Every structure is written in structure tokens, then in C-alpha cells.
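Of the protein chains in this complex, one is absent; all others appear in place.
Labels A, B, C, D, E, F, G, H and I are assigned to the chains in the order they are written; within every chain, residues are numbered from 1.
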Amino acid sequence: MSTQPSKELQTFPNPRPGRNYTISFRCPEFTCVCPMTGQPDFAEFTIEYVPDELCVELKSLKLYLWSFREEGAFHEAITNRILDDLVAAVNPIWMRLSGEFNVRGGIYTNITVEYPDQTSAEEDDCCCGHCE
Amino acid sequence: MSTQPSKELQTFPNPRPGRNYTISFRCPEFTCVCPMTGQPDFAEFTIEYVPDELCVELKSLKLYLWSFREEGAFHEAITNRILDDLVAAVNPIWMRLSGEFNVRGGIYTNITVEYPDQTSAEEDDCCCGHCE
Amino acid sequence: MSTQPSKELQTFPNPRPGRNYTISFRCPEFTCVCPMTGQPDFAEFTIEYVPDELCVELKSLKLYLWSFREEGAFHEAITNRILDDLVAAVNPIWMRLSGEFNVRGGIYTNITVEYPDQTSAEEDDCCCGHCE
Amino acid sequence: MSTQPSKELQTFPNPRPGRNYTISFRCPEFTCVCPMTGQPDFAEFTIEYVPDELCVELKSLKLYLWSFREEGAFHEAITNRILDDLVAAVNPIWMRLSGEFNVRGGIYTNITVEYPDQTSAEEDDCCCGHCE
Amino acid sequence: MSTQPSKELQTFPNPRPGRNYTISFRCPEFTCVCPMTGQPDFAEFTIEYVPDELCVELKSLKLYLWSFREEGAFHEAITNRILDDLVAAVNPIWMRLSGEFNVRGGIYTNITVEYPDQTSAEEDDCCCGHCE
Amino acid sequence: MSTQPSKELQTFPNPRPGRNYTISFRCPEFTCVCPMTGQPDFAEFTIEYVPDELCVELKSLKLYLWSFREEGAFHEAITNRILDDLVAAVNPIWMRLSGEFNVRGGIYTNITVEYPDQTSAEEDDCCCGHCE
Amino acid sequence: MSTQPSKELQTFPNPRPGRNYTISFRCPEFTCVCPMTGQPDFAEFTIEYVPDELCVELKSLKLYLWSFREEGAFHEAITNRILDDLVAAVNPIWMRLSGEFNVRGGIYTNITVEYPDQTSAEEDDCCCGHCE
Amino acid sequence: MSTQPSKELQTFPNPRPGRNYTISFRCPEFTCVCPMTGQPDFAEFTIEYVPDELCVELKSLKLYLWSFREEGAFHEAITNRILDDLVAAVNPIWMRLSGEFNVRGGIYTNITVEYPDQTSAEEDDCCCGHCE
Amino acid sequence: MSTQPSKELQTFPNPRPGRNYTISFRCPEFTCVCPMTGQPDFAEFTIEYVPDELCVELKSLKLYLWSFREEGAFHEAITNRILDDLVAAVNPIWMRLSGEFNVRGGIYTNITVEYPDQTSAEEDDCCCGHCE
Partner (left out) sequence: MSTQPSKELQTFPNPRPGRNYTISFRCPEFTCVCPMTGQPDFAEFTIEYVPDELCVELKSLKLYLWSFREEGAFHEAITNRILDDLVAAVNPIWMRLSGEFNVRGGIYTNITVEYPDQTSAEEDDCCCGHCE
């Protein structure tokens, strides 16, 4: 496997398909640049998900997060984008992504997004254990 | 954008309308004055919201909080007022504001307000994920 | 306003009647005496409430707690009594009082009381957001 | 009152019968012996309960816990036994007992028991606020 | 009892069958090897369960965890396997296993699995107190 | 021994005279009143000392601290006075008293006094281990 | 005494002149403005001193710190200035002032100044206990 | 080796005689009884020492501490006695023992003793690295 | 002033030359790349110094740290280099730089360098208060 930054997320088959369980990654080493000023931004992302057929490969996740190092990104947009990329890669039963951004202007920002979206989940039919 | 205190909250379009997700800001740098004695008061405000069409612009939020620096304010009233201003600016699906005021008379005060109000939300019809 | 200990709790009109929101006070400076031995007792009380028409005035709350300084009080009885006094003063939609008493005999005691009582609240009819 | 270890738990009338409220005791000073090796064991017990007619007297609770000092006890058995004794003494509406045992073999053990048992409580009929 | 590593989990009869209560073990001393590189991996496992007829014997649990010391194991697979072994040994009413793995590539991984699986539990019929 | 507040400090013979060692007491339960306003003040005192012939008896220390409950006291004066009383009672080789007073006017005050005073100790001649 | 901001620091006679002891104040409620941008700055100051003839009066210290609310100040300059003002007011045997400024540009700044300055103290002659 | 409580401390030869280094043990599982009331007392002892020819054997240290379980002991006396026993057993170059006793009467007691005593050590001749 | 990364450190005149005092900066937002693999590295640097004629300008410090973002650097080399650059810029009386690098291979690395070097400082002649 390469050690170059890459938007390609690798996967491997879920070793226990059919059981709903939770995998979480805490990733304190994220940096991108501010799209307005070009100055560095720093964040810690936390990923939690219930896998279906596929799991996220750990090393490719590191390379994926690295790939944003030179990119400009607004807090709200990049958090949504990373969730979309992860969902596209492993098609999970449930996933939540939380980005904790470093203080700017004396204010600390956090963004939390989920899949499936809380509005689209039909609670009565869902049995993943995270919707209620 | 100005660097003067201002009650005008700036907004930008939600980059992911249609998805319910949560943005939070922790703002430890708030000060106003006591309306009785004119002495300084200090508080930390935490804002959490689910955006609809609009998001709160971070720098204007800083200038907005600054604008209370010379104003007299009772704890209960100012917390309600800031929530009203934020709701008017971005018309969110859901918002909660919590003010943690510095100790006075050996007592620590916290005020937490929500929009929509817990009494007016009709739980069965609401799907924002925060009402249950 | 006086600076004498007093059982008279002052109130002021809720600045935002009709909105259900939460006010909390943490009061680490409480002392009374043991009714058996007359020795000092110490506790920290935490008050949380949803105001209706009236709010608790902060300074009178300090004087009220001071008024127990020379009184003998059992843990269970005084916690219930303080809740009753606060409820009588502001007639809140909901209130919870928690007393954390200093260690005695190697044992740490906490008492938590609520209004309305959990048995008397009819959950289906209540919309204060704290009953479920 | 004696200062001898005793299995006799003293009680006093609940000062506020009819109101459901919670009393908790944290008891870090518990020791018994291992029934296999006779070596000392140490634990911290936390008791939470909703009283009905009677409350647990604090000093007799200390003497009761002391009474296990020379007795051999398995973790699972003694935690269930202490709950049974406390329930027999005060017949509470609800009680939970949690025992946090010191590390043995590199493993930390906790046991938590409740009354009424979660299987026997009929949720629809119970209004103690702890069953849901 | 032996002091050799062993996959054989010993059990003893639940001292209080019929009461639903929770036993938990925190096990910070776990090590296996990476199946790709053969390098050591470290984790802390936390086990929580509601026993039915049988309880896990503490010393055999230590020997069981020791038995993975020389084995290669992927995070997701080994966490599922340990749950399966524990369930096979004591057939609990409910069990949850959480593995907190040491940082690799700047990323911290946690895996949490439950029995019965959240998808297979039929909530209306279950009264173990952990399914809702 | 009485259980009334008393300025009389009891002592007992040092069980190991001739050895320099340190005894410390942390006393979080101290309250007096403000000499200006009569309102309650709260503090935590920490005593450290190297005994000579006599040691401070623990229960009488409790009664001594209790004796200030109704007395007015400035922070700087009372801390010096308590040190003087303790030194007069046990004539220690060395003693340090530290008073941590509750916040007033948004400011937290600490006072630390020592015996013998740092100016009067002749460092070259002193071997108590605390003067350098 | 006034409740207006004031650069006039009040003092009172040291209740125990001749004994070297330490008084410290922790002051988390300080705000001034940036002399470049006019935007608010926040800091927490900690004062420690050994009094000689005079002590700092607590309420006037609060009013003194308040007096900087509308003033522009560089971190290094204001910390030195506050020390100078305090030294001029009470002429202490020793004083240390530490300012912990809120994060700006992702960097946290602390400034610590002492009186007498470490270069001017002639260590062999000084017996205040703080020079070595 | 026995698993009975015993005042006999076992030793083993220092594996690196001639090098001054520090061994420390933290022992949170200590209990004895109050010599006045017979009620249980609890403490945590911390031992630090520089070995000479002999080291303290860990299991016998556990049995030694266990041997005080039924004995009455004053805080100051027992701490000195345990130091004396340890010094007699291994004749260390330096040793410090610290006993942190559970709160009694609202007061937390700590006792710290050293060998050789700070008064008897002739600092100029000592090179153990702990005397200065 | 530019907002581009730059190795040029800006300075301003020390507002209080002649007084030895300490300025410290904690800089958690540092990233460079590994010179072997090109992968990102992260660190937190803490700078403490006693200024002589010049002080470090805060914004240029931010831009200076930013300038390493694309550079390869070994931990030991870069920490020494940053100290050299800072010393060259402000010629301080004393400076210490500490770099806390993120975990790699399960090992956490810290590097601390000082100016003047501990070997070259002639202690008897130095009065900066940091050499003893």
C-alpha cells in the first residue's frame, strides 16, 4: 500500500456481517487550510459507525485524512464531505462524524453529522440500535 | 467585514441543506455589566443548533457577543435575548443556548434556553432528532 | 435589600414567560448543625428549575441559605424542606434540588428531590420536557 | 447506639412519605476476606434508593458494613446479599447497589444489583421514575 | 487451577439466578500481535453482562485473555471472537464487550459488540433492562 | 472529651521524639463571618508540622476550628492567629498553615504562614529539613 | 467605598508585621482591549506577595482590575505596569504577578514578573525565603 | 511462601548493589482499628527507598501490611513503627514512608517519616541524592 | 504585516528592559513532515524566555511556525533549530524550548533545549534566576 496522501479509501470485508456492532476511530492529526486566508486549520475528527458488508481500512483512513493537508475547507462543508466519502466507501448501516476544530476568534467550533440523516430515518422500521 | 462590535449577525448558506446535523460554538469570552451596580459580569456561552437554510458566520458571532460589553443585562433576560437574536438571524430547525455565569454571592448560575420551546414542539410531528 | 439571614425568598417576574427554559444555581456555601450533637454540618446544594411566572432572586437565595446556619437539621428532612420553600416562593413548572453532604462516618450522602413529584406527574399531559 | 459491628440495620420514619425522592450513600470503607484464600478484599459500595415508609440510619449502616470485616465473601454473592438486607430493612420503592471491587489478577470487577428486579417490574404500572 | 494460558473459560453457578443484575470486568492487560507485521498490539477490554445460570470465573478470564499473547488478530475480528467465546461459556441474558486499542498511525480505535445483537432482539418481548 | 466548640487545643506526647517527621491535616470544614458585613465566610485550612515533644489531638483540632463559627475575622489576621494558637499549643520544630478562602468579588484568596518565620530562622544552624 | 473602577489601590496595615508570610489572589475576571484592533482581550492574573507594612485591600483590587476594561494594552507592558502599581501601593518584601492571556492566533501567552527583580536581589543578604 | 499475615518481612539481594536508585511501592489496601473505639481505620501507604544490600520482597510486604488488620494503632505511632520495621528488614541507604489516612471528623491526616532522620543526616557527608 | 508563512521573526522593544521577567508561549498548532517517509508529523512547542532588549512578536511567531509545514525535520534537529532561530531574533537573557511530539510506534517523544546551554553558563556570575 502506498504512503502517499490519497482520497481513495480502502476497505476490507466485515468479519462479522449480520451482527450490528460499533467501530470508532479518534483522529487527532488533521490539518487543512482556511479557504479565506490560506492559513492552517487544525481539527480532531471522531468517526463512529455500524458496518454492513465493508469496514474502513485503518492505514488508508490515515492517508485519506492526510489528503486534505493542502486543501481549503470551511468547517461545515468539509465535515459533511468527509462523511459523504466514508459512506460512499463502506455503505454503513449507521455512521456519525464529529469534527472538533481549534479555537478561532476566541470561539471553539464542533460539527456533528450522521448517516442516515435523522430526518430520513424512519424510526419504526429501523433496528440498528442508534436511531431511537 | 468590520471589526467593530455589532448586533448584526452575518450568515452564509448551509452547505448541506436537507441533512439534519449539529453545529456548536463554545464562547468563553463574554462580558457585560450588572444593570444594578454597573460592575462587570462574565459568562461562557455555548450555542448548539441544527441549521436549516442558513449558518451563523463565525466572525460576526464574535462581534455580536462583543456588542454586549457595555450593556447592562440580567442573567435570565440576556440569555433569552441572545437566543432570540440567533434564531431571528438563521431560523434554525433547532437551537439551544447555555450561559454559564461567574460566581456571585458564592452561587454559580447557569441558564439554558431552547428553540423551538419544549412546550410548543409537537413531538409526534417533529423529526429533528432533538425533541425526544 | 437587607444583608441579614432571612427565610423570605424574593422573586422577580420571569422575563420570558411562556418559554420553558432551565435556570440552575450551584450553592457550595451551606452549613447547618447536627440536631443530635449540635456539631456543624456542611453541604453543597444544586437547584434546577423551569420558571413559570416568577424567578428566584439571587441575593435573597444567598440570605435564605444563610438562615439555616444555626438550625439543627437532618439530611433527608432539610432537603425536602428547602424544596418546599422554593416551590412555595416561585411556583415553578418543574424544580429539582440536590444536596451533597460532607462525609460522616466514612460515608458520603446525597439527597435529590423533585417537584412535581414523580408519582404525581401525569406524564401524558405534561410537556415541560423534564418528566419523560 | 452501640459502636459494635452489627447486621442489625436501624431505620427512621421517612420525613416526607408520599414524595418519591432519591437518597444515595457512597461507602468507600468496605473490607471482607476472600473465601478461597482468606486474604483481605476491598470494595467501595454505592447505595441509591427511593424510600417508602422508612429510611436507613447512617450510623447503623456504617456498623452493618463493618460486620463483614471477618467474613469470607464472593463478589457476586455479597453484593446480592447486601441488597437483600437493605431491602428487608427499609422496604424501599426502588434501590440500586453497586460494588466496585479492587483489582485482582489485573482485572477490575463491578457488580450492580437493583430492587425491584428489572424483570419483575411491570413497567406500565410503575411510577417511581426509575423503571423506564 | 492451572496458571497456563488457556482458551477454556471456567464458570460457577450464578448465586442469584432469577434476578437481573450486571457484572462488569475492566481488563487493561491485553496484548496480541498484528497479523500483518507480527508486531505487538495492546488493548483494554471491558466486559459487561447480565448472567443467567452461570458466571465467568475471574482467574480463568485472566488465563483466557493471556492465551491471545502470541496470536495474530485484526481488531474487528478478535473483538467479535472474544464476545462469541464468552457467550458460549456462560450463555448470558445480555453481554457487551468493548475493546480500546492503542494508537496506530495516529488513530485510536474502539470496537463495541453486544449479545444478543441489537438487530435480533425483539424489543417488545425483552425485559433484561438493556434493550430499550 | 467535650463536643463543644473550644479554643483549648488538646495535645498528646509525640510517639517518636527525636525523629523529624511531618504531620499534615487538611480541614475543608471551616466557616467564620465577615467582620464588616457579618456574612458567612468559608475556607479550607491545611496544617503541616514537624512535632517536637507534643502532637495536636485530632478531635480537639476539630472543636478548635468550630470555635470560629460565630467570630468575625479578616483573612490575613485569622490565618496568623490560628498559626499562633497551634504553635503555642505544641511548640513544634516547624509548622506551616495555609488558608484557601472562597471566592469574593471574583477573586480567590490564599494565605500561607510559617513558624519559625523565614526571616528569623538562621539557615546555617537549622537542621529541620524545611528551612533550606 | 466606591463601586466605580479606579486606579487607586486601597491598603490596610499588615496585621502581623515582622513575620514573612505569603498572600495570593487569583483574579480570573480581567479584560482590556487590544491596542492595535480595539478588540477585547481576556486574562487571568495571579498575585503572590510577602507584605511588609501594608496589605492590598480586596475590594479595591477588584475596582483596580476593572479600571483597565476600556484601555488598550500590550501583554508584556500591562503585566509590568500592574506589578509596578501594586508595588507602589504596598511596598512589599516580595511580589510576583502572573498573567495568563487567552489564546490568540492559536498561541497561549503567559507573562510572569517579580519584585524585587531577580537581577537586583543580592541573594546572600536576602532572607525572605523567595530569593533562593 | 505462606499466605498468612506476618510481621516477617522477606528480602532478596539487591540486583545492582553500588548503584543508588529508588524503588517505590504504593499500597492502597491498608486497614487497622482505632485503639480508642475499635472501629476500622483505612489508609494508603507509599514507601520510597534507596536499597543497599537488600530489597523488600513484594508478597511479604503485602502479608506484613495485612498483619495490622486486627491491631489498634494511632496514626502517628503506626507510621513510625512501619518505617522502623522496614528499615530493620533491609537497612536501606534512604527510606521515606507516607501514610494517607481516611477522613475522620471532617479532617484528612497525612504522616511522612524518613530514614535516616533529617536531623541526624550530616548533609556534607551524604551522597545518596535525597538528603539535599 | 503579511499572512504568508515566513522564517522572518518580527520583534518589538522590551517594554521593561532591566527587569528580568519571563514570557511563555504554548503553541499546539505545529506540523511538519517526516524526512524519511514524507508523512505528516505533529507537535506542541512551548517557549519560555527572559527578554533582554527585544521581545518576540506574536503574529510573526505564528507565521514562523507555519513555515515548517512542508519541511522535513527530525525531532532532535528541528527543536534545536527553532531555538537557534528564536535566540538569533531576540538575543534573550535565557530561553527554553520544549517540543512534545505526537506518538509514533507507541512511543511519545519530548525534546527540551535551553539557551544559554547549561554547560556554558558560569553559574557564579549569572543572575538571571534560571541558572541555579
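Note that in this section a residue touches a chain if its C-beta (ideal position, glycine included) is under 8 Å from a C-beta of that chain, and two chains touch if they have at least 3 such contacts.
This is a predicted model, so every value here is computed, not measured.
Student: Of I:P17, I:G38 or I:G106, which one is in contact with the hidden chain?
Tutor: In the full complex, the listed residue that touches the missing chain is I:G106.
Student: From the list I:Q10, I:S24 or I:N80, which touches the chain that is not on show?
Tutor: I:N80
Student: Would you write out the residues of chain E that touch the absent chain, in ascending order?
Tutor: Counting only chain E, the missing chain is touched by 3-4, 28-29, 31, 37-40, 42, 66, 69, 102.
Student: May I ask you to list the residues on chain I that touch the chain which is not drawn?
Tutor: Touch with the absent chain occurs at residues 74-77, 79-80, 104-114, 117-119, 132.
Student: Just the residue numbers, please: which parts of chain H touch the chain that's not shown?
Tutor: On the chain H side, contact with the omitted chain comes from 14-16, 18-29, 51, 55, 58-59, 61-62, 127-129.
The working rule: only the chains that are shown with their structure count from here on.
Student: In contact with chain D and with chain I at once: which chains are those? Just list them.
Tutor: Under the touch definition, chain D and chain I have E as mutual neighbours.
Student: Farthest from chain I by Cα centre, which chain is it? Let me know.
Tutor: Chain centre farthest from chain I's centre: D.
Student: Report the inter-chain centroid distance for chain D and chain E in whole angstrom, where each centroid is the mean of the CA atoms.
Tutor: Here the centre of chain E sits 27 Å away from the centre of chain D.
Student: On a C-alpha centroid basis, what's the spacing between chain A and chain H, in Å?
Tutor: That pair's centroid distance is 52 Å.
Student: Would you kindly tell me how far, in whole Å, the mean C-alpha position of chain E lies from that of chain B?
Tutor: Comparing mean C-alpha positions, chain E is 44 Å from chain B.
Student: I need the residues of chain E touching at least two other chains; which ones are they?
Tutor: Expected reply: 106, 132.
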